[in-house]
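Sending over a structure as structure tokens; questions will come in a sec.
For this view, one protein chain was removed and the others were kept in their places.
Chain IDs A, B, C and D follow the sequence of writing; residue 1 opens each chain.
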Amino acid sequence: MTTTDTETTPTETPKAPSARSLARARKRQSLARFWRSYRAHRSGLWGLGLLILIALIAIFAPVLVGSDAQSVTDAPGGPMEGPSSEFPLGTDQFGRSVLALLVYGARVSLTVGLLAAFLCVAIGTVIGIVAGHFRGWYSTVLMRVTDWFLVMPTLVLAIALATVMDRSMWTVIIAIGVTTWPTTARLVRAQTLSVEARPYIERARALGGSHSHVMTRHVLPNVMPLVLAQTTMIISSAILTEATLAFLGLSDPTVTSWGGMLQDAREAGAVSAGDWWYLAPPGIAIAIVALSFTLCGRAVESVLNPKLGVRS
Amino acid sequence: MTETLQTPEVSKNARALLSADQLHVTFPGRRGAAEARAVDGVDLDIAPGEIVALVGESGCGKTSLARTLLGLEKPTTGKVTFAGKPLDYASKALKSYRKRVQLVLQDPSGSLNPRHTVYDAVAEGLRIHGYTGDEREAVSNALSRAGLRPPERFFLRYPHELSGGQRQRVVIAGALVLDPELIVADEPVASLDASVRGEILALLLRLRDELGLSALVVTHDLGLAWNIADRVAVMYLGRIVETGRVEDVLTSPQHPYTQALLSVLPEAPGEPVVLTGEPPDPSRIPGGCRFHARCQVLADGRADEAGVADACRTVDLPVLTGAATSQVACHWAAAGAEDSGDSR
Amino acid sequence: MTADSTPALVRPADGSDGDPASAGPPSAARGPRARNTKAYVQYALAKIGGAIVSLFAVLVTSFFLFRLIPSDPVKQMTGGRKVSSEQLQNLRHQYGLDQPMWKQFTSYIGDALTGDFGISFQFHTPVMDKILDALPATLLLTGTAYVLYSALGIWLGTRTAWRNGSRSDRFNTAFALTLYSVPAFWLGLLLIIVFAVGIGPIPGMFPTGGLESGGETGFAYILDVAHHLILPVITLVAVGYAQTLLVMRSSLLDEMGSDYLTTARAKGLRDDLVRRRHAVPNAMLPTFTLMFVNLGHVVAGQILVETVFSWPGLGGLFYSALSVPDLPLVQGLFFVFATAVILANTLADILYPLLDPRVGR
Amino acid sequence: ATPLNPAPQQAEAKAASGNAAAKADSGKKKTLTVAVAQSVDSLSPFLATRLVSTSIHRLMYEYLTNYDPKDNHVIPGFATEWKPSADKLTWTYTIRSNSKWSDGQKATAHDAAFTFNKMMTDDAAATANGSFVGNFKKVTAPSDTKLVVELKKPQATMTSLDIPIVPEHIWKDVKDYSKFNNDKDFPIVGNGPYVVTGYKTDQYVKLKRNPDFWRKTKTPQFDNIVFKTYKDQDAAVAALRKGEVSFVAGSPALTPAQAASLKGEKDIKVNEGPGRRFYAIAVNPGWKTKSGKKFGDGNPALLDEKVRQALFRAVDTKTIVDKVFQGHAVRGQGYIPPRFQDYYWQPSGDQQLGYDPQAAGKMLDDAGYKMKDGKRVGKDGKPINLRMLCHATDPNDKAVGKYLKEWWGKIGIGLKLNCVDDVSVPWYAGEYDLAFDGWSVNPDPDFVLGIHTCAALPSKPKEVAQTDNGICDKTFDKLYNQQLAEYDPAKRADTVKKMESWLYDSGYMNVMAYPNAVEAYRTDQIKSVQTMPTAAGNIYGQDGYWSWWSAEPASASDSEDSDSSSSTGIVIGIVVAALIVIGGGVFFARRRRTTADERE
Partner (left out) sequence: MTLLEVRNLEVTYAGGAQAVRGVNLSVEAGQKLGIAGESGCGKSTLALALLRLLPKDAEVTGEILLNGEDVLAMKWGRVRAVRWAGASIVFQGAMHSLNAVHRIGDQIAEPILLHKKATQEGAKKKVAELLEHVGLPATRANAYPHELSGGQRQRVMIAMALACEPDLIIADEPTTALDVMIQAQILRLIEQLVAEENLGLIMISHDLAVLSDTCDRLSVMYAGRVVEEGPALQVYEDAVHPYAKALSAAFPTIGDPASRFAPRGLPGDPPDPSALPSGCTFHPRCPVALDVCASEDQVLRIAGPGRRAACVHVGSAEVAATEVEARSTTA
């Protein structure tokens, strides 16, 4: 029964290939092409592989290390135990397995990194495109605001914001998102200006296209690849910033994050005690994730750039 | 509004599909520089079914004029009239105007969004104007009319998969899909290979013949004008200095500038007149005849002989009318024309 | 670190004005030199004007932003000791906290314009004195690191781009990226464990923190400070040079296929001369932009590295001021940080036309 | 003085080099370096409130009275004896005549009178210690040796006025006390056992022994003391390991891991003494102003004493001591830590609210807070979720918070930790349910008791006040006044214990632990040092100058090796750095040569 169903569909398609479905096939094809050239970047593949692995670990954390791994009252070990077969990375000051915490920490770091980058990119893209598309005073005002944010030392502003709001993961996300968008906005604006200078924009306007038509149909798709590459870079720095804020004690102390673990380790005196198994893994984890995103971003950028012609 | 007041003008341009009337376009100077009078008083009519070539050297204001005719630039003074009605710059009105008048740009690679397929590029106009009929059908038609056959083969290509000539055809198809009455083509073949050019020009001619399309072709290539245009307008520093039927203007140019332009063509007979100096600067338009500083006729004393040298330097010339008659804005030609008329 | 470290940060060279025409080179020949100079002065004045507007905006925001921090100034002044009602009133009055907000605001602006940011709640010292006290330490640390990582970044960036795809390029880029992904404070901690405390056979060679041992004078003092400087500077350079490297590399790569390089080769120049005389000067502009952005951040110091290495600089001061929170000090520091960035950016804008003749005229 | 050491001590030789007088002494001086975590807030006694500053003030200036290092009882200081009048409203102090300012002038009762009067008349001068003199009516010095203080009402702290006495002839010229930080002219004139000779913000405070100090029972053995700021405690510990510093004071204590790692170390002694702090959960009692106006938004369920007690019954103080403090604390019960033996109180057997989650659940059930879907619901039918204020900078708050969250979760009560840098704003606004609380207790308990009286309540809502937790209760107030007027120590102690008992039962202040003071020093630099109290006491932050005054340097040979190791450090460090630079240069030069010609 099902076979006949599947057979009819392909026979229909070549007869009357709706432009839409063909376009979709076309999109798939260009994705495949993208993937082919992406595959050529060995470091990008490494980054992607690591990311997928870490994402899986984060998603299946409760299955992997048990859902009570973060509990202090049910902590299985003694305080600050060294690595052993039971605790491959030792325990923290409450006797919880550092490895298990590391696994849980991935959730926060990835969530914060992704959401903060999304926030930053969303704000930055909208403002950048609008400021680049329109001329006149509102563009000037937007760019002044952007410049203002840009001159604020990012970390200083993020710390200030995290201090002003109450300690939670959302605060950190907002603090990072709100302080990093100007970079994206500037980049998007520059790219918008260069796209707007292309003749096809003139053509679209001569065809009667409105501002929103030009911005959504022409500028946005041409800015997106750049933004995509930029996003991965932002994720990586958002993860670092999250760790920094957590390290400064500006995140929610009841949530386990890698930066928070480092802070806990330091507060517990792991540095003096030389408890490397507590101190080293969170830092390495942060570095690996940040590096993975950066590698992916660079690979994406170099795949997209030649066609984009940003530089030409 | 002021219907009564406009009536005489409407009747004046009644024959023209599109006409420019005392058009001035001025760009503010950057960082304290003087403003640039890119278009400095132009009258030009384009009749239905007519191909007009606008020629002139770089920076003389051809593109600015073309853009103003399309409503992409607002004239500083003067007005554009289409089908007897002055152009309305309200966004709704402009949109419907742009359905009837289309633009084709010099660089076909740049005129196509690299992320849109051929189908999308051609259908864009339909979508903007909320076309209700069969979009696919319309796109196919336009593509085949532009010489891309069978059209289906090209639907899903991206611009970078097409050759330059094909791209320009796609751009033209994108313009044709809305059934326009007039096409403004700004150097439509300048970026194409010599061997491909002819095909595109032939297409424009065919469209005129088949659909009665009018066209304004902006170019700096006089050979192109000879190839396809009915009428030619020679522009210098923001103003049309000579206009008339192609056969007249290109075979017996009256204006020294036109003469110079023709003389430097490789196959032109006689000694080429190479004008010295740089392309003129629209932010510093000289008084008198705007060409006098570079004018070979003035320089070699022929103007003096004709007794117009002073006029050349000091007396402004009137704006040529947009009508189809042969006209020239030159003191020397005005004086000399009588002479030659006599001698003949 | 943080987001603004991505190479994409580099701003388009045409500065902040939205004039699209300024992106392209002017087509016609320009007039006499005098006109250029006048245009340049005009340009510079416009940039300075913009900077003043920004400064004022920063001043205003720093007043309001930090008033959002829930904190009680009186408690900061008395260090948490219990106070009586009238003492409270007195202190409030003394610091003008009993004034209406707008009055506090106007006097704040007025004072700030004369460089007076009030008295630190916790240190009872004029904020500016406190800042000026800590400034040299920060400048010494981040300034040294800045010079080193900029130089290292430019040098390696040039090398990797010129030999794009070679083994040393891949190694250098990967190494830099890895360090770039490492949290600075963590690297600092590791360096302390390994090189200050000593681990295994490695002796503790460097001090664990601070700026000096105290009491040294003359050359010994300089040596002593240099000794204290090494680990924090290494930390900053390690995490910092990648950014310059990447920007330099990518802008040089952009230039690599340029026709003028072919011209230079065609003239018979040696490879290294082509690179040094032609490619690098052209590729420098984005790197200059980055360097000036970084220069602005030199003053803000490195909060974390200063904390980890007990460096008595502005970064550490800011963090401690914020965690108290010591409002006047926070405001003052914030203003100083932002001012530094604005000044550096303005300086960059003003210098661009001199560095690259294409810009700004 | 002790015989000079043949081998130089590194730090001290340096200290001498800048000082001409010391050079004449042939420069063999002994220096004690103390690593502290706080930066000095001010060197002016009128402004300084941080422990590091007040500890330094103890060394710089004399106070009217001092405390005996053995058992904390009050002993003479600047005053040799004191006497209240019968109505307890006039106190007469006899000032010693053998104290001299370090600039040679005699220190007299006039200086003391000046100090107190200044604080009474100049608001700025009252910033730090104003509370001591708030009740003073008049202070006079009829003679050089006699100081008379008239009070508005009786004050129990008259023998423990912890106020440094400053020299009038120096301070009378100070214009603005709110800005004068006493840190410009060195040496700073004082009459304590040490004189401050140098100060660099966030770096160090240097002190030199005062040869003219009046207490001659023993001469301080260290010529110099340096308080060095290490913002990072691990850096301080590392510095101790390397011998860069002689002593590390924890902030507030070394962490268990640090203590453990230092314990095995050669030449290092970890000193652990009972702390002066209690560490408690404060419960919002429903805040009121003095005039009875209610404000704040504490959870109404907490107004029920049974609920408060039930919450505490679900807290396992043993686990907290074992896990969070890892044994470096004592389980808490009464309000005053056991260190102060006289006032230490423990609940009796049936009064005790021991750890028993089941009983806690039952108490809540009985009080009408039933379990519904694993959550305890309040009278309004909504689940009880409590907010707890925590100090963002205190790791213990965060750690204990984690436990509380789980323990209370088990009896169905939700907890959200609200960690902020400055808890005072929500606190004084009464906008919290629970809070981590803790005070350092003085030898005289008056202060820590007074902060729970109705008199301490704010006069306006949300205003900073003297109260700690907004508690106001008639019984407690009555007992407080009773102890204040009681001059018989034993009877007073009795009353104090009654107050503690009341506090315990009320459930407003649930003391979980008394953290120990954990600190460490190098035995090759400090041979011995006085703890306070002598038996199992602490060293840093004593009520007095005993520790540094009494510290004995270790013999020279012991300290030699730390000396050479750190100068070796400099040498090695610089050599390594130089090698890297040279290596880089050579590498670069070589590469250049190879690229120079045959490349394209």
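Following the convention adopted for this analysis, a residue touches a chain if its C-beta (ideal position, glycine included) is under 8 Å from a C-beta of that chain, and two chains touch if they have at least 3 such contacts.
Just so it is clear, the model here is predicted, and its values are computed rather than measured.
Residue C:A264 is the one among C:A112, C:L177, C:L211 or C:A264 that touches the chain not shown.
Touching the missing chain, out of B:A47, B:V196 or B:V319, is residue B:V196. Within the complete assembly, B:I228 is the residue of B:L65, B:L126 or B:I228 that touches the hidden chain. Taking the complete complex into account, residues 25-30, 258-260, 262-270, 277-278, 281-282, 356-358 of subunit C touch the chain not shown. One chain of the complex is left out; on subunit B, the residues touching it are 57-58, 163-166, 193-202, 205, 220-224, 226-228, 246-247, 250-251, 260-262, 264-268, 272, 274-276, 278-279.
Going forward, only the chains that are shown with their structure count from here on.
Comparing the chain pairs A-D and A-C, the larger number of C-beta pairs in contact belongs to A-C.
With centres taken as mean Cα positions, subunit C sits 25 Å from subunit A.
Per-chain Cα centroids separate subunit C from subunit D by 37 Å. For this pair, subunit A with subunit B, the centres built from the Cα atoms lie 50 Å apart.
Of all residues in subunit D, those that touch two or more other chains are 232, 234, 238, 241, 392-393, 420-421.
Shared contact sites, meaning residues of subunit C that touch two or more other chains, fall at 69, 189, 192, 197, 307, 322-323, 325. Residues 71-75, 79-80, 93-95, 163, 166-167, 249-250, 252-254, 264, 266-275 of subunit A touch subunit D in their complex.
Across the complex, subunit A meets subunit C through its residues 43, 120, 131, 135, 139-140, 143-144, 147-148, 150-156, 158-160, 163-164, 176, 179-180, 183-184, 186-187, 190, 193-194, 196-197, 230, 233-234, 236-238, 240-241, 243-244, 247-248, 259, 262, 266, 271-272, 274, 276, 279-280, 282-283, 286-288, 290-291, 294-295, 298, 311. By the touch rule above, subunit A contacts subunit B in their complex via residues 19, 22-23, 26, 30, 198-200, 202-210, 213, 217-218, 221-222, 307, 309.
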